[in-house]
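Of the protein chains in this complex, one is absent; all others appear in place.
We call the chains A and B, going by the order they appear; numbering starts again at 1 in every chain.
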Amino acid sequence: MMTKKNVGGRYLLNTVATCLLFGAIMLVVESGLINRYMAMMLIPVGYNIILATSLNLSAGFLGQLPLGHAGFMSIGAYTCALFTMAVDMPAAVEFPLGLLIGGVAAALCGVIIGLPALRLRGDYLAIITLGFGEIIRVIILNLDFTGGAFGLKGIPKYTTIPVVFVCVVITIFAIHTLIKSRHGRAILSIREDEIAAEASGISTTYYKVLAFSFSAFFAGIAGGLYAHYLSILGPANFGFMKSVEILVMVVLGGLGSMMGSVVSATALTLLPELLRGFSEYRMIVYSLLLVIVMIFKPSGLFGRYDFSLGDSLGKIGSIFRRKKKPEQGGENDESDS
Amino acid sequence: MMSPILDVSHLGIDFGGLQALDDFNIQVDAKEIVGLIGPNGAGKTTVFNLLTNVYKPSRGSISLTGQDTRGKSIHAVTQSGIARTFQNIRLFRDLSVIDNVKIALHNGMKYTMAEAILRLPRYWKQEKESTATALKLLDVFNMAHLANEPAGSLPYGSQRRLEIARALATNPRVLLLDEPAAGMNPSETQELMDTIHHIRDMFDIAIILIEHDMSLVMGICERILVLNYGLIIAQGTPEEVRNNPVVIEAYLGQQRGE
Partner (left out) sequence: MTLIYQLINGLQIGSIYALVALGYSMVYGIVRLINFAHGEIIMVGAYCVWFCMSRLALPALPAVAITVIVCAVLGVSIERIAYKPLRKSARISLLITAIGVSFLLQNLAQLIFTANPRMFTNLFTGSIAIGTQEISAATVATIGVSVVLMIALSVLVNKTRIGKAMRAVSEDADAAQLMGINVNSVISFTFAIGSALAAIAAVLYCCSYSQISPTMGSMLGLKAFVAAVLGGIGSIPGAMTGGLCIGIAESLTKGYISSQLSDAVVFGILIVVLLIKPTGIFGRGDHQKV
């Protein structure tokens, strides 16, 4: 097992790596190495990473298939946008507060929806979450203060690259540390065998709702970022299509692999922009990808593999030193992009 | 006199008009090893499913250390002290051996979700402790060296033993073993018998086991209950049961029928 010093070292290593990554991104953006348009694409990349990793928590780690992730995103988006538009505080205060409120609102909805829905298994759960997602959309469409079908306009453009970066890091860190804890193991045990989990003393209902609302929380945050990036919101943006788009990212990357979600969310956000004229075929390619991946590699590109900087450096080191393999204690690993 | 740890009276369940089990009574004392035998379909696993609240009984009551378990959820029953293994092994196959055990140690750890996410000291302390406990438990079954292997990759016999280790990790008063020796060779079975004795003494628990391997049942059980068509047809010491004509008839009848 890992020693204390080793663990501390890993935290330091990952913190340094995260800072370096942030520095590199800002350097590339500020120096004009990539054009402004591409730089702004980093924001959708960021919120899609949050959406994919958070959906991965309920689809990959909990093993359920919710089809209403866009619904939670929309709740976060509208709550956050309405909040920042209503209050009159400095941006540095109201935006983080708004994101948090949006996340909490989405999480609450996650609990309200999750409590009844998670009593059902598999396909029924998928369909009931789909139903809830549609109901959320119809409600937003019919409310006055959400702007109805016209949507919300004039939302302040608060979402910047550093803000998104911080949110992504927090999301990945929180989901990762949750999974590598007793709560996370309880969630995994439900995916593996619900009856055995119950028989081992795990309250499966509690942990299902927990994972579900945790995942909704981050979807809500992503929604808030999205709202303050586009500055306009309409209920049409959050249909079943959006939920499936997020699902494609998770499935392609690998159900249960955080790194997979990060890589595929990045790739699937950037690819259509890089290949002009491709947009017409985008959804066709998405759906084909979904079917082909399921048939030929149901575990996705990365399976359940997760990247760990500490382990990887250790392995590289051991190749050079030609010593015996480093210990494979995975439990305290840190992975982030 | 000491009151029994597990007191079951007049337990019964119907499946769509069919009486799967009726008038099942048993009192189990601390540290007792009780065998549950009977032909296929006699209702043995149904008893376990009722004891762990997987099925809701149609009649009767179950009390564990004086507490009524009626209406409790499965995990609550486990927490109050009944642990089990499954006839058709139900491990968390894709998780590591040690994680299988640590999942069952879940309720023994008390750190909150916030402490876990922020990695506060209590997280580190309790995780370290539970890792040590899990390894110790695995060591009882000579499996500590397999801690990081995925549970699904273990050979059959080891999977059965891991299931027992996992059940023990919930800190039970009563352990229910559903065909623990199924698929084991004679030497593995012998080893298992020693282990069962050992864990009974080590953890101070009562054990009820369902088994078809008569050498095992007769070898370690202090008392045996024989079920047929959902009814207890005989009970007593291994000697008594072995010589009971009703039992012989039930088994021979079954053989003729097969």
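Simple rule for what comes next: a contact is a pair of C-beta atoms (placed from the backbone, for glycine too) under 8 Å apart; a residue touches a chain by one contact, two chains touch by 3 or more.
Here the structure is a predicted model, which means the values were calculated and not measured.
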Worksheet, complete the sentence: Touching the hidden chain, out of A:141, A:170 or A:301, is A:141
Worksheet item: Which of these, A:63, A:234 or A:260, touches the one chain of the complex that we don't see?
Response: A:63
Fill in: Residue among A:9, A:23, A:162 or A:298 touching the omitted chain
A:298
Item to complete: Tell me which residue among A:47, A:132, A:212 or A:302 touches the hidden chain in the full complex.
Response: A:132
Fill in: Missing-partner contacts on subunit A, residue numbers
59, 63, 65, 67, 116-117, 119-120, 122-124, 126-128, 130-132, 134-135, 138-139, 141-142, 195, 240, 244, 247, 251, 255, 280-281, 283-284, 286-291, 294-295, 298
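As a working rule, only the chains that are shown with their structure count from here on.
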Worksheet item: Across the complex, what residues on subunit B touch subunit A?
Response: 52, 54, 73-76, 78-79, 83-84, 86, 90-95, 99, 102-107, 109, 111, 113, 116-119, 123-124, 126-128, 130-131, 148, 166-167, 169-170
Practice prompt. Name, in rising order, each residue of subunit A that touches subunit B in their complex.
Written response: 1, 4, 7, 173-174, 177-178, 181-186, 188-189, 192-193, 195-205, 210, 304, 328-331
